[in-house]
Each structure stands twice: as C-alpha cells, then as structure tokens.
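Removed from the display is one protein chain of the complex; every other protein chain stays in position.
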Amino acid sequence: MAAAATSGAGSRYERGLAVLHETSGRRGAAVVESLRDIAPDLGRFVVEFAYGDVYSRAGLDLRERELSTVAALAAQGDAAPQLDFHIDAALHVGVRPQEVVEALIHIVPFMGFPRALNAVGVARKVFEDRGVTFEPPVMKDPRDRYLRGTQKLVEIDGQHGLEVIESLKDIAPDLGRFVVEFTFGDVYHRPWLSPRRRQLVTVAALTAFGDVAPQLRVHIGAALNVGLSPAQVVETLIHVVPYAGFPRVLNAIGVAREVFEQRGVHAH
Amino acid sequence: MAAAATSGAGSRYERGLAVLHETSGRRGAAVVESLRDIAPDLGRFVVEFAYGDVYSRAGLDLRERELSTVAALAAQGDAAPQLDFHIDAALHVGVRPQEVVEALIHIVPFMGFPRALNAVGVARKVFEDRGVTFEPPVMKDPRDRYLRGTQKLVEIDGQHGLEVIESLKDIAPDLGRFVVEFTFGDVYHRPWLSPRRRQLVTVAALTAFGDVAPQLRVHIGAALNVGLSPAQVVETLIHVVPYAGFPRVLNAIGVAREVFEQRGVHAH
Partner (left out) sequence: MAAAATSGAGSRYERGLAVLHETSGRRGAAVVESLRDIAPDLGRFVVEFAYGDVYSRAGLDLRERELSTVAALAAQGDAAPQLDFHIDAALHVGVRPQEVVEALIHIVPFMGFPRALNAVGVARKVFEDRGVTFEPPVMKDPRDRYLRGTQKLVEIDGQHGLEVIESLKDIAPDLGRFVVEFTFGDVYHRPWLSPRRRQLVTVAALTAFGDVAPQLRVHIGAALNVGLSPAQVVETLIHVVPYAGFPRVLNAIGVAREVFEQRGVHAH
C-alpha cells in the first residue's frame, strides 16, 4: 500500500492540480501562485495533499465535498477568504445557490447565528461576483412546530434524539422544546437541501467546530439513518482534515468507531 | 405546553420584533431587512427564535442579556459585526460604557488578551458612533495582590478555587499564583461590574468558548455563590444558544446539572 501510495510524487501534484482546476477553475492556480513569494511549499501541499490526496478520493462527489467544505469553514470561523473561494467552487461544480444558503442556515442550530450570518455575507458577495441571481424561497408550513419537529427528530436521530429532549425535562424543559421546534421543526424540515446533504453538512461542521462529541455521536448515527454508508461518514471526516487538521478528525473517528460498533456496521 | 408554545407563529414574530426594537432601535430591523435578498428565512429566525423565543423570556433583564451576549461573542471570536451590534444594544438598554469595557477586561483571564483587545477596538468604534465619552477609571489598590486575590478567590469560588491552586503546587506553582494575583487580585476586585454580572459574563463566555468544562463547573458554582439562582444560571445558558448553538449549551447544561445535584438545589 505504502509503495503504491507514495510512488510518483509528480502524479500527486498533477492529479491535485487537475482536481483543483475542476473544482475552482482559474482561481485555484491563483492561490498556489500567490504563495510562491514566501511559502511555495505550502502551495504545493495544498495541491498535493488537499486536492491530490483528499479531493480526488472516491466516496463523495465534488458537490458533496464542496458543501462539506463550506460547512466546516463556516463552523470554524475566521476563514472568510477560504469561504469565498469554496462557495465559488461549490457553485462551479454544480451546487445550487439555494443549497449553499441552506447549508449556512443549517448550521445556525449547531453553531449559532453569528457564524451563519457572516458566511451569508460572504455568499452574497460571491453571488454578486458571479452574477448569480435567484428568488430565495420562503418556508410556509402551517403544521404545529412542536409536532412536526418531533416527527422529524425521530426520523433523523431516532431514539437518541428523544432521550436528549427527555433528559432536559428536570432542568431546562424549554431548551428541549427549542431543539424540537427550531432545529427540527424549522430548519430540518426545509426541503431545499436533502437529508443526506444535511447530515454531511452537520458532521463536517461539528467536527471542525470542536468540543461537541456527544452531538457528533448522535449525528453520525443520524447520517447512517438517512442513508449514508459508514464509509461515506469516514470519508466526510477525512475530507475535513485539510480544513481543521488531523487531531479533531482523529477524535471524530473515535466517535464514529463507537457508533459503528454499537450498530454492528463496518466502514469497509 | 407544546400547543401554547407553538400556536400563533405571527405572535412569535411580532413579539420578537418588539423585543428586537426595544434592545436595538432601528438597527434591528435593518439586519432583518439586509437578509431579504438571499436568506429571508434566516432573518425571520433571528426575529422569531433569538428575540421572540429567547430574549423575551423572564429570568434575566435586557441589560443582563446584552452583557451576556457581548461576553459570548467576544469569547467566541470572529463575530465583530455582531459585537458591534450588541455593544450598541447594551448601551441602548442602559448598560454603562464602563460596564461594557469591564466585561471585556473580565474575559482576559479566561480567553486571553487578543479576544479582549479586538473587542475593545469594536467598543471604541461603537462609543464614537454614539458620541459616548467617559472618563475610564484607573484601579488603585495598595493591598498585597496575592492576599487580596486569595480573599476574593475564596469569596467567589469557595473551596474549589483553593483546591485548583493547591493542585498546581507540584507542577506549576507560579501558574497558581498568577490565577490568584491576576484573575482574582487584579480583575475580580474591580468595582465597576457587580459580582453577579461578572458571573453571568463568565458563564456565558466559557460556554461559548468551548473545551473548558472544569472551569465552567467551578464558575457555575461561583454564580450560585454570588447570589444567582439555579434558574438564572440555566437562563444564562439558554441565552447563549443563538450565539454558540445548541450543542455547547446542552453540554453546559450537563455540567450545571452536576453542580445543582451536588448542592441539592433545583432549577425550577
């Protein structure tokens, strides 16, 4: 394995450059070029590692990868230039503008409004730069928020979700109600991002955000519930490495292992 | 409960809009308006959830809520536009300029100087925009820093605080001395923010910052020590949801539950 994987450094660079170009057109080469003056090897690592090693892997398509990237960057904060680059790349590979916005609305219950609002500001600029215009949809759902939220919570998180709500009854029952009504009744019910993509976004964002292992556990389970395979969950975690580094991903892999063992499933 | 809580979506929006206007005047409506082009529902969620559900709750007054918000945003980082908005709102609802500055000085021992310095830069701009001028006080305290720090540590944290200092004697005694002298001798002794508000600020900031559960445990206990009720502690945690999301708050609730159980107190 090692020999095959490490032979031909040239081919890693060439493969990375091809994927970089496929995902971001001429902007990709510009990033690498901009590093030549003081950190040329850093530009090479972007091409070889982020694109040659990670983006070129099977398991997730480029739209799923760019949505995961946007989620990880928005969750992490302080990455506006990269968010600009990757929202542009997401559109370039065929993610719809509304899906980008939806992924950013999706992170509100997980990271709060400020991260989402600032990322929407970046998205607005990218849309303007690309001349993208669209009519943003407005959700109308006359059903009771608590009832539709409970239904969605069970559908996505299964029994674990209900247990979290139940466990809050003694100390903060309204907080449990807000999780049901807002996270699941308002946000998860929105039809403009598929349940699978919502879970890709959730897992990537929680991994990059850090210090939320219990929620990562529930949502890796939820990812399996909505049809992602264990291998795709692992692939999503590996995809986050270039954006949040190995340590948080290694810890998330430990959480995934526990979930897989409990369910008796395997990543490969 | 669910029925009452979820009936009348219109009333949540209207209630939220009224609280938003009460806390931030015309700037609140401008934020919602600015989202109409690409994410109108995100603006609606700000109004309905952050203001209609959270800010309109009893348990903390608007000055306490805005101070907690400022602390959570400053601690979290990368939220300068929101910090600008909420420092302005804090002044709007009657927080004194010196209290805002004091809350930012207060987070130095918990998150370090960079977060505080950048937030002070935002505060300066807000003060200038509002034409606020004041004579910032300069602390003079001739007492020995270590002695006055130890006294304050015991007053705020009780036995737990002394145990932390004691536990450092074998490995980093000077670090324990710095906690006593700087955190408690220098910062906690400043009279321009009440002990109750200092603990609101501490709990909100630690929750938003993440990965500091042991300190959150000590400082939730300290919040009770200075006269906040268990319900007010829970309310402070719920207040952080719109700024840092549900996961970190849910984990902080778990910490609060342990503290309440140890003391035999209840949130409601």
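Each chain carries a letter (A and B) given by its place in the written order, and its residues are counted from 1.
Definition applied: a residue touches a chain if its C-beta (ideal position, glycine included) is under 8 Å from a C-beta of that chain, and two chains touch if they have at least 3 such contacts.
Bear in mind the structure is a predicted one, so any value in this text is a computation, not a measurement.
Q: Check the options A:Gly77, A:Gly112, A:Gly176 or A:Pro195 and report the residue that touches the missing chain.
A: Missing-chain contact among the listed residues: A:Gly77.
Q: Taking the entire complex into account, which one of B:Asp41, B:Glu64, B:Asp78 or B:Glu99 touches the absent chain?
A: In the full complex, the listed residue that touches the missing chain is B:Asp78.
Q: Residues of chain B in contact with the chain that isn't shown?
A: Answer for chain B: residues 77-78, 97, 101, 104-105, 107-118, 120-121, 123-124, 127, 134, 136-139, 144-147, 164, 168, 170-175, 177-179, 181-183, 185-187, 190, 206, 209-212, 214-215 touch the chain left out.
Q: For review purposes, identify every residue of chain A that touches the missing chain, sorted by number.
A: 1-3, 5-7, 9, 35, 37-42, 45-46, 49-50, 53-54, 57, 73, 76-79, 81-82, 210-211, 234, 237-238, 241-251, 253, 256-257, 260, 267-268
Convention: only the chains that are shown with their structure count from here on.
Q: With centres defined as the mean C-alpha position, give me the chain A-chain B separation in Å.
A: 29
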